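The complex appears here without one of its protein chains, the remainder shown in place.
The letters A, B and C name the chains in turn, as written, and every chain counts its residues from 1.
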Amino acid sequence: MTEGPQDALYREVVLDHHRHPRGARPLERFDVQASGKNPSCGDEVTLQVAFDGDRIAAVGVLSQGCAISTSSGSMMAELVVGRTVEEAAQVAERFKKVMHGDDVPAEVDLGDLEALTGVRKFPVRVKCALLPWITLLDAILARRQGRAASDRVMDVTFEERS
Amino acid sequence: MTEGPQDALYREVVLDHHRHPRGARPLERFDVQASGKNPSCGDEVTLQVAFDGDRIAAVGVLSQGCAISTSSGSMMAELVVGRTVEEAAQVAERFKKVMHGDDVPAEVDLGDLEALTGVRKFPVRVKCALLPWITLLDAILARRQGRAASDRVMDVTFEERS
Amino acid sequence: MRQSGRSTDVDSLATGLARDRFPLLARTIGDRPLHYLDTAATSQKPEAVLAALAHFYRHQNANVHRGLNTLAEEATEAYERCRRRVAGWVGAPDAAGVVITRGATSSLNLLAHGLEHLLLPGDEILLTEMEHHANLVPWQMLARRRGLQLRFIPVRDDGELDLDRLPELLGERTRVVSLVHASNVLGTVNPVAEVADRSRQRGILTVVDAAQSAGHLPLDFAAVGADFLVFSAHKAYGPMGLGFLVARPEALERLEPLEGGGEMIEWVDLESSTWAEVPRRFEAGTPNVAAAAAFPAAIDLIEELGAPAIRRHEAAVTAYALDCLQDLGGLTIYGPADSERRGGLVSFWDPLVHPHDLSTILDRHGVVVRAGHHCAQPLHRRLGVPATTRASFGLYTRRDDIDALIEGIRDARKVFAR
Partner (left out) sequence: MRQSGRSTDVDSLATGLARDRFPLLARTIGDRPLHYLDTAATSQKPEAVLAALAHFYRHQNANVHRGLNTLAEEATEAYERCRRRVAGWVGAPDAAGVVITRGATSSLNLLAHGLEHLLLPGDEILLTEMEHHANLVPWQMLARRRGLQLRFIPVRDDGELDLDRLPELLGERTRVVSLVHASNVLGTVNPVAEVADRSRQRGILTVVDAAQSAGHLPLDFAAVGADFLVFSAHKAYGPMGLGFLVARPEALERLEPLEGGGEMIEWVDLESSTWAEVPRRFEAGTPNVAAAAAFPAAIDLIEELGAPAIRRHEAAVTAYALDCLQDLGGLTIYGPADSERRGGLVSFWDPLVHPHDLSTILDRHGVVVRAGHHCAQPLHRRLGVPATTRASFGLYTRRDDIDALIEGIRDARKVFAR
């Protein structure tokens, strides 16, 4: 049996996040709880977000799913804590654009998230990568609207591209 | 403009029946009236049959339709008047078999009807040719069951092949 | 009044457009070359569509959406590409408003069921006297289920809709207007934008049956302003088993799905389920991915030739056919006299030869026409004939097809005059 092809997607950084997910614990205190599901594969994520004024103070990322969605959630925990809501939303929007194959200025730095762009070939997997981020946008929206919770089911074919 | 192909179907005998249909007048007195329609083309025939005991004494064939159905009705008027009900039904059954392409002993003589067998290629036209005959079988059945009238709509694809 | 005719030939009349790309047109009937004059029933397919179909089955065949692998992804992309191409082609604002169905008939049934929950007993649906059974029977079935009234815009003797009656027919209770864009019997091109506009003012939904216009007349969903537009691929040079329901996604949101099954659901429990987003909600089960993968090749051809050029060509063929048939004398020709006001077909009645006899004799000439009620029985009753003979045209139709038709009619008349 020959050696398998070197896998460009499951790079060490992705696997590391998958094995040691950051922020993967329930928060004691949070302002908004948002959950998202991808019915096509059963991926689920629940985000608990604590705000400090306009900043994200802490995030709890409770993921159940494949390595792409868990590592994406873990990377999110690393990227957004300490940022303003505005900055976090920008990262989320940029990541969405990149994953949908839209042109994005090269200077945009997505950090570890770059490692996930290899799934663009498979829209179903794009969903996996986006699930935590779209759920984060839901949490931010809920915060702005003064709600404490949100729930969302993602569709495979026609997602919110706007 | 070249001469059209000699048409094997519209032979003189067919056209003669079409132009001068036999029995094409309402009867003063009849025992059974049966009508048949072919919705796919609008062909209609109404048969009036007068019986003399077990024999067909007279037939009125009131056709509205194409040359195939009117000539078939006209040939019927020629073939069945004076025959017993049994004999007429046999001719009808044989003609049905021939038109459906089933094997029929060569000795069966269908008279002028032979000229109509050229339509076998087109099942829709087979319906035209059979319409008067199936209506006759309906009339005979009505007679046997002591009814004075019958009505039938023919289906194009799945006809009574039995 | 005839505006165009033998004298206003466009160049393409002699040759047809792109005729050599349609392999079937090279076949013979007996020893005669084929003259295919039944495009309104189904169009012939260009080589590129057959190649795309074969390519799909040879290289990409897989089920869609559910896959996480290269093959399924290529198949999904081919399928979704069809949706996008159709949206762009017919001027739909959003590909998410394009439902892929198995044909115009299915699209109309989907609508007639999908709107049911919005209607109350006594509500009215306005149709026309010239509808194909596909745009009549589903509404009859709905009317019976729901206790609705059907109303009909009458057809005038010149083959046009009597739109003077519209104000009185668009009543208080009218909820839906559904009408054909180009009649498959009369050829009449109806002013669908005007009807849609007058309906919208009263909050009435408009459905346009574009089965005969898609691929033949320039089509612009946004400009028409209707809520729903339906057509089949197979009449627009595409494969069989494929059709579309075009709408704005918000309009689709209002419809209940007709069929349940895989792909149209979100969460399924044993007792109940929730639906997926539109348009997937209306696409239960394995779709005809191969046909969807192939149809864009037909759109390519239409766009390469240009919808206006195709329209000009079909109008020229129609004008020529109208002239030739008129010259024969003794025929009743239905629909508008002006070829500019009609799609590419002519239906007529010859009192000397029944349509069935005529089409059988034409077959011996290699001429394929259609004889019957063309799935429009009520219209034929309105016209007062049990059946008509219809010659219908496509981009590939050329003058000698019409000449063969005329020769065949002459021959048939000779047979019956003997």
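As a convention for this text, contacts are C-beta pairs under 8 Å (C-beta built on N, C-alpha and C of every residue); 3 or more make two chains touch, one makes a residue touch a chain.
Being a predicted model, the structure only gives us computed values, none of them experimental.
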Exercise. Tell me which residue among A:32, A:47, A:66 or A:115 touches the hidden chain in the full complex.
Key: A:66
Practice problem: Among C:236, C:290, C:353 or C:402, choose the residue that contacts the chain missing from this document, as touch is defined above. | Solution: C:290
Quiz prompt | Hidden partner chain, touching residue among C:89, C:152, C:221 or C:396 | solution = C:152
Quiz item: Footprint of the hidden chain on chain B, which residues?
Solution: 39-40, 121-125, 153, 155-158
Self-check item: chain C residues touching the omitted chain (full complex)
Solution: 23-24, 27, 29-30, 34, 36, 38, 41-42, 44-45, 49-50, 53-54, 57-63, 66-72, 102-106, 108-109, 112, 129, 132-134, 136-138, 140-141, 144, 150, 152, 232, 234, 239-242, 258-265, 267-273, 284-291, 356, 359-360, 362-363, 368-372, 374-375, 377-378, 381
Quiz item: Taking the full complex into account, what residues of chain A touch the chain not shown?
Solution: 1-5, 7, 9-10, 12, 15, 18, 39-44, 64-68, 119, 122, 124-125, 128
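Heads up, the rule we're going with is that only the chains that are shown with their structure count from here on.
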Quiz item: Distance from the CA centroid of chain B to that of chain C, rounded to the nearest Å?
Solution: 37
Self-check item: Touching two or more other chains - residue numbers and ranges from chain A
Solution: none
Quiz item: Touching two or more other chains, which residues of chain C qualify?
Solution: none
